[in-house]
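Every protein chain but one is kept in place in this view of the complex.
Then we have chain A:
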């Protein structure tokens, strides 16, 4: 039972990232009809917003410590962060320590801007082109973006830890009646799950309860009619692209303490997220979220040793296997509706 609960937790945690990325992808599908293969790169850029802010906050000046030597035997140059010099060791180090949560505030405007530039600067020119062209151009854009990041930050992963107060793990087992040390789960992964629920709820609430969101939903259902009412739906859709970019970016920011970010991390999620979108139902926001968590949980269970010993390799194919089964039995995906994104 404890193993079962742990895999459920793992699945919800993995599913959080899948759901957030797939949600952004679906928003772009639904509004602009664009297949955005650069969406994984937006997740990666979000993660590097956290890296960038950590580096900015850690900017240091050098002093020479004559009592110690470096690897060449010369007096050691010691780095002291400016924030430590300005605010004292306690507050200065705390600011650096909390760089990831602070990066959320930094990443939102950056990602909206990146999304806006991407949409206005490149993607809008491909709205009326075949989807193969859209895939090629956005995939190419993703490669360009990751090479830019690699140029500045290198290929090696960069440790970007959670604040020390939120590191470590919580013994959930003792709360729900199990023995100590049987069900423990990292604080940050639980925070990631809660954070994803807040973001998903925020996006749904924005679309459901604001006038802007209502117009966007109307545009998704019938773009031409909304346009004929004198509403500049294109402008709203551009903003939705920025919001989708911000959602992906925030998913990336919060992911950095889970795995140290590297320039390639967006590609690791891209294909999986597309499968999530297709399984959930093209253009269906609730479908994307549902499929994200569902596939995350299935992937976790497929990685257990009893699953891999019974069906070797199942951990590598489970998501695609589920996608095949869902598409055979429910061709529009779990929550796809007739007439949406169909010829």
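Here, a residue touches a chain if its C-beta (ideal position, glycine included) is under 8 Å from a C-beta of that chain, and two chains touch if they have at least 3 such contacts; residues count from 1.
One rule holds in what follows: contacts and distances are computed from a predicted model.
The protein name that UniProt records for the chain not on display, among "Branched-chain amino acid ABC transporter substrate-binding protein", "Transketolase subunit B", "Imelysin" or "2-oxoglutarate ferredoxin oxidoreductase subunit gamma", is "Branched-chain amino acid ABC transporter substrate-binding protein". Interface note for the absent chain: among A:188, A:241 or A:293, the touching residue is A:188.
Across the entire complex, the residue among A:75, A:89, A:121 or A:159 in touch with the chain not shown is A:159.
One chain of the complex is left out; on chain A, the residues touching it are 2-3, 6-7, 9-11, 13-14, 29, 33, 35, 68, 70-72, 76, 127-132, 134-136, 139, 150, 154-159, 161, 167-169, 181-186, 188-189, 223-224, 227, 257-260, 262, 264-265, 268, 274, 278, 282, 299-301, 303-305, 308, 315-316, 327, 331-333, 341-343.
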